[in-house]
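Take a look at this one; I'll ask things after.
The complex is shown incomplete by one protein chain, all other protein chains being positioned as in the whole.
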Amino acid sequence: MKLIDKARMKSPWVLHYNSGSCNGCDIEIFSCLTPMYDLERFGIVNVGNPKHADVLLVTGPVTHRGARVLRNLYEQMPSPKAVVAVGTCACSGGVFSECYNCLGGVDKVIPVDVYIPGCAAKPEAIIEGVLMAVERMSEHTPLRRGK
Amino acid sequence: MPKMLKAVVGNLVTKPATRPHPYRRREAFARARGRVIFDISRCIFCGACALRCPASAIRVNRTERELVFEPFRCIICGACVDGCRRGCAQIIPQYHSPAYTKPEETYRAPIEVKEDNQL
Amino acid sequence: MGEARTVHTELPDIDNVQVVRKEELLERVAELASQGFRFITTTCVDTGEQFEVYYHFDHQLQMSHLLVAVEKDDPIPSITPIYFSAFVAENEMKDLFGVKVDGLNVDYQGRMLVSDELPSPPMRKPNTRRDGDGS
Partner (left out) sequence: MGVKTILPFGPQHPVLPEPIQLRITLEDENIGQVLPALGYVHRGIEKAGEKNDYPLNVYLVERVCGICSATHGLAYCMAVEKLLAVEPPLRANYLRVVWTELHRLHSHLLWLGLLADAFGFESLFMQIWRIREMVMDALEKTAGNRVIISVNTIGGVRRDLTEEQIEETLRTLAECEKQLNAILPVILEDYTVRKRTVGKGVLTADQALRLGAVGPVLRASGVAQDLRMTGYAAYGELGFEPIVETAGDCYARAVVRARECFQTIDLVRRALQNLPEGDILTKPRGNPNGRAIVRVEAPRGELLYFVAGNGTKNLERMRVRTPTLANVPTLLEMLPGAEFADVPVITLSIDPCISCTER
């Protein structure tokens, strides 16, 4: 079991979901994967399947319709898992906090581990945030698994 | 594909474009909008910044002489800086780092001479 | 169906607006279509008393507009038989304002953008007409 945990920390796979953001943070997440910032240095791979993922990157203030998908994705992810709210909208709603179709923040729907502020969040901040999430996951692994 | 070869070979010999971010931090560009800070000693609690904030991230309580700022709601547009006539709200190039919680920042005015006299 | 607009002449306004009755709307749209106009979009403005619906068209970068004023509960005909692509704009009006549109080719039942959690059309204003009998 130890070995698997170690492997997971060495190479966390991330899943990205846009729950109603303006695309600003999404393209910054993409920027992180490209040569200038290169998240793959840390073994971080962007995957499309929630069942493969360890870290969920969520952008956007969470719309009503997006909330259902988000909850579904979160439940599909295997434990231990971490959720990173990328951008001001995902943290608290930002400018959209008073819009009628927005819930205002990812933490209204699913528990969030790391908040990355910024509009749009800088790639450097996203890298730091993901690494923080991984660190936290390694600390809390037994807890999250219910042991 | 042969056209690509030139670029591929070029990439082999040039140094990597990657910024080794967490290990060596890049100096933020001088005019970058990183985060908003408040120099509360200059503040007169007029509330101009709170009025101008599109995300309502700033709350000013004039009677309590208190300014509450939520950095996790701030969209770093700089509207408060434009609106502040006292130079209290400022933008610095360094971005706000991620955190496990999202605390509010509360700024209180330093105790004034007038209040000292009353005590 | 009186004059739709009460804007004073000295205020800035849109050029090239033709006020039409809703009965003759389809006819006028078909006319524009035959002249090679490209449909841009519709804009619904809730004046409180009634809906003002603008239809925007473009030909060689010159805009032309049709304006229809309808009572809040009256249906307006869909222009989708003439311009297929209008279904997006008309569904959007239906979503946001609750405008009744007759004969839509693709009907999302007022749930294209707005999710089921929101009970009423979010941008509709309360009826301010004094003799208003509608809701």
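As written, the chains take the letters A, B and C, and residue 1 is the first residue of each chain.
The rule is short, and it goes like this: a contact is a pair of C-beta atoms (placed from the backbone, for glycine too) under 8 Å apart; a residue touches a chain by one contact, two chains touch by 3 or more.
These numbers were taken from a predicted model, which means no experiment stands behind them.
Trainee: Quick one: which shown chains sit in contact with the chain that's not drawn?
Mentor: A, B, C
Trainee: Which residue among A:14, A:82, A:95 or A:116 touches the omitted chain?
Mentor: Among A:14, A:82, A:95 or A:116, only A:95 touches the chain that is not shown.
Trainee: What does the interface between chain C and the hidden chain look like in terms of residue numbers?
Mentor: Contacting residues on chain C, toward the hidden partner: 7, 11-14, 36, 38-41, 43, 45-46, 54, 56, 58, 60-61, 63, 83-85, 87-89, 96, 106, 111-115, 122-123.
Trainee: Can you name the residues of chain B that touch the chain not displayed here?
Mentor: Here the touching residues of chain B are 1, 3-4, 6-8, 17, 29, 31-33, 52, 54-55, 75-79, 82.
Trainee: Name every residue on chain A in touch with the hidden partner chain.
Mentor: Interface with the chain not displayed, on the chain A side: 16-28, 30-31, 34-36, 47-50, 60-61, 63, 65-66, 69, 73, 94-96, 98-102, 119-120, 122-123.
By definition in this document, only the chains that are shown with their structure count from here on.
Trainee: Using mean CA coordinates as chain centres, what's the gap between chain A and chain C in Å?
Mentor: 41
Trainee: Chain B to chain C: how many Å between their CA centres?
Mentor: For chain B versus chain C, the centre distance works out to 43 Å.
Trainee: Could you please state the distance in Å, as a whole number, between where the Cα atoms of chain A are centred and where those of chain B are centred?
Mentor: The answer is 22 Å.
Trainee: Show the residues in chain C shared as contacts by 2 or more other chains, in ascending order.
Mentor: none
Trainee: Hunt down the residues of chain A that sit against at least two other chains at once, touch-wise.
Mentor: Residues of chain A never touch two or more of the other chains.
Trainee: Show which residues of chain C lie in contact with chain A when the two form their complex.
Mentor: It comes out as residues 113-118, 122.
Trainee: Quick check: in the complex, which residue numbers of chain A touch chain C?
Mentor: 63-65, 100-101
Trainee: In the complex of these two chains, what residues of chain A are touching chain B?
Mentor: On the chain A side, the touching residues are 35-38, 41, 84, 88, 91-95, 97-98, 113-119, 122-125, 127-129, 131-132, 136.
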